[in-house]
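One chain of protein is taken out of this complex; the other chains stay put.
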Amino acid sequence: MAAVLDTARPATGKGTSRRPEIIGIALLLAALMVAPFFVYPFFLMDALCFALMACAFNLLVGYAGLLSFGHAMFMGTGSYICAWLAVTYGQPVWLGIIAGVAAATLLGALTGVLAIRRQGIYFSMVTLALSQLIYFVAVEASFTHGEDGLQPVAQGKIFGGLLDLSQPLQLYFCVLVIFAAGFLLIYRIINSPFGEVLKAIRENEPRAISLGYKADHYKFMAFTLSAALTGLAGATKAVVVQHASLSDVYWTTSGSIILMTLVGGMGTILGPVLGAFIIEGMQNYLATAGQWVSVIQGLVFVVCVLAFRKGIIGEVAARLGIRL
Amino acid sequence: MSVNKKHLFAGLMLVTTALIAPAHAAASKSLTLAVITDMSGLYKDAGGPGSVVAVKMAIKDSGIEKQGWSVKVIGLDHQNKPDVGANVARQAIDQDHADAIIDVPNSAVALAIEPIVQEKNKVFLIDGAAADILTGAKCSPNQVHFATDTWALAHGTGGAITKSGGKTWFFITADYAFGKSLEKNTGAVVIANGGKVLGHVRAPLSTPDFSSFLLQAQASKAQVIGLANAGGDTINSIKQGAEFGIQKGGQTMAPLLLFITDVNSLGLKTAQGLEFTSSFYWDLNDKTRAFSKRYQALEPLKHMPTWDQAAVYSSTLQYLKAVEKLGDATDGRKVVAEMKSFPTDDAVFGKGEIRADGRAIFPTYLFKVKSPAESKGPWDYYKLIAKIPADQAFRPLKDGHCPLVK
Partner (left out) sequence: MFQFMHYPPQLWFGQLSLGLINGSFYALLSLGLAVIFGMLNIVNFAHGAVYMLGAFCAWFLLNGFDIPYPVLVHGHLALASAHLPSHLNMWWALFLSPLFVGIFGMILQRTMLRRLDGLEPIYGLLLTFGLAAIIQGLLQNAYGSSGEPYDIPGVLSGGHNLGFMFLPNYRIFVVVASSIVCFGTWFAIERTRFGATLRAATENPKLVQAFGINVPLMITLTYGLGVAIAAFAGVLAAPIYQVNPTMGADLIVVVFAVVVIGGMGSILGSIISGYMLGLIEGVTKVIYPQASGVIVFVIMAVVLLMRPSGLFGRAS
């Protein structure tokens, strides 16, 4: 279980050009700038939150080789704390988001210390276990209001009336800024010396240790960062849907994050974004298909695994001969 | 590039405004009804595709299309997740121009949808969610509640059974807000009627095995075991209760929330003797029988209607009558006010009214499940024990603390 995923491993080293990636990122951000004029903004915002989450998850699995099965706990913490401050204490949402990120970071640090001591499937299972504990807390704690959840998170005007988040377009561009900031941060981390060390640990941990790198230290940092960014996505989502609920912290949410990343392409910078839009798009636009949604989704996963194993971005890049 | 982009941007803005504008202008005499329900989970049989069938029946029976209205129905899945429900509702209103949101079994999802409907000034017909705060603290001028509610269930079942001698109670409660509120309400009624609550056990949601909890209930020696849960949890507790000989040992099981599809799923051998409250049963009178036979022919699984689906029919009919009288459905608050202004009258609930807090008032019934010997055939499941008149079946107007009631 040295590396979680061989096939999705991006090629590194000599001859790697970042140009296709940079063009891809520029196209993505440009498309997102004009998207709300064509596509329903609330769908886009929801998908952007999941996309950020999938990117944060990808930072951990695609670059540090750690497959977490418990990211719902960070998302849930971010969204509950944000909604709690906004609903119960009437605080502005930006404060809620900051608090949500702080709480998720703290939780990430606490669980990270325990989880990174294990590898491969055992790492996945420890994170699953810890996340189920957080779910249990969310069910039992009184401030979460059980399955009714915390609502409605008043979006309202922030920064002295500068922004009116109840206007869909203004809210959208706020969400886009948050997404872009998180996304570019992840891109920066991956291409920093820190990211290179992570990749080295993923490829061959004993060798990296023998070179003098404290592997556990790097893994812990990656885990905490990933948790913080997932919390950011969760808190932002609470503002978008005006609601925090138990489904945010249930294990099936961790499952969807994994699926998004895999479908889009693990270990690619754009893959998780595309995956999130595809999975959320299916949920959204198939809602009228009602009872057939789960069958159609199941078929998509089966086809993906059998035909597009590297994820869509990974597969396309391979066909075009681009090394990501 | 940069210059072109600016032009492109401005052009896009123009195009979109042009696209959005006419959609709102052409609001005359066309209606879109969004049935937001559980298409894939535990309430699928209680609401689900059957609710869509009920809405279509109401449209036909109202004759509104003969008056020149065109009515579109969309069925949407909320997956029992409040955030998905809220998204789906918002999108139905924004994109499909839905004028009314209908059904929404699952109180958590209904509570998430409620502020959106109010903000957009549309109409919310609540038929499947049983939380009584929907006509209490969370009431709104944009919604009416046709489903039975936790107050009515607690008072119907708790009151009637305690009065007829079931003085000591033990609750098996699903460990979530809905279960706890059902337990609390029923417990209060039991005590008010001179009964006693001996204890409770909180079972995690979707526990497959209830034998341990049933054993604790048995050990309490309570006369009545109240089941404050729903769906699969209720079915499993009843099924295993029969296996462990709970009813044979002299204890009565009282499921607080039961649908006829649950009884159908359990079979009479297992379900016989259960006592519970329902606002609807297909075999109540000629009108309910005629309605239900028509419904059954249209329903994909050939089930009889549940109280949820009956409420969907009743509330949609009243809504369409109000829209027809007003001649305009754009102002949700006006439509709801109109709905409250004249009495309801339909095949499923008979004559009734909608109160200021949005509560639709009709009689409810205490039923007992027949034994296999008593049943004459498929779906002949209930016998009537008591009828609770409309004015006693629901929480008095003043006790709900609904802000709309001055």
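The chains carry the letters A and B, assigned in the order they are written, with residues numbered from 1 in each.
Just so we're on the same page, contacts are C-beta pairs under 8 Å (C-beta built on N, C-alpha and C of every residue); 3 or more make two chains touch, one makes a residue touch a chain.
Everything numeric here is computed off the predicted structure, so don't read it as measured data.
Undergrad: Can you list the shown chains that the omitted chain is in contact with?
TA: Among the chains that are shown, those touched by the missing chain are A, B.
Undergrad: Which one touches the absent chain: B:137, B:301 or B:384?
TA: The one listed residue touching the chain not shown is B:301.
Undergrad: Out of A:163, A:300 or A:318, which touches the unshown chain?
TA: Here the residue in touch with the unshown chain is A:300.
Undergrad: Among B:40, B:330 or B:375, which one touches the chain that has been omitted from the display?
TA: Of the listed residues, the one touching the omitted chain is B:40.
Undergrad: Just to verify: which one of B:266, B:312, B:336 or B:402 makes contact with the chain not shown?
TA: Missing-chain contact among the listed residues: B:266.
Undergrad: Could you pull out which residues of chain B are in touch with the chain that's been left out?
TA: Spelled out for chain B, the touching residues are 38, 40-46, 48, 175, 199, 201-209, 211-213, 215-216, 218-219, 231-232, 235-236, 239-240, 243-245, 249, 259, 261-262, 264-267, 269-270, 301, 303.
Undergrad: Which chain A residues touch the hidden chain?
TA: 1, 4-7, 67, 114, 117-118, 121-122, 125-126, 128-130, 132-133, 135-136, 139-140, 251, 255, 258-259, 262, 291-295, 297-302, 304-306, 309
Throughout what follows, only the chains that are shown with their structure count from here on.
Undergrad: Could you state the distance in Å from the CA-based centre of chain A to that of chain B?
TA: 36
Undergrad: Which residues of chain A touch chain B in the complex?
TA: The touching residues are 34, 37-38, 40, 42-43, 46, 139-140, 145-149, 151-152, 237, 241-243, 245, 247-248, 283-284, 287-288, 290-291, 293-294.
Undergrad: Which residues of chain B touch chain A in the complex?
TA: Going by the criterion above, the answer is residues 8-9, 12-13, 15-16, 39-40, 44, 48-49, 74-77, 81-84, 86-88, 90-91, 94-95, 107-108, 111-112, 115, 131, 175-178, 180, 204-205.
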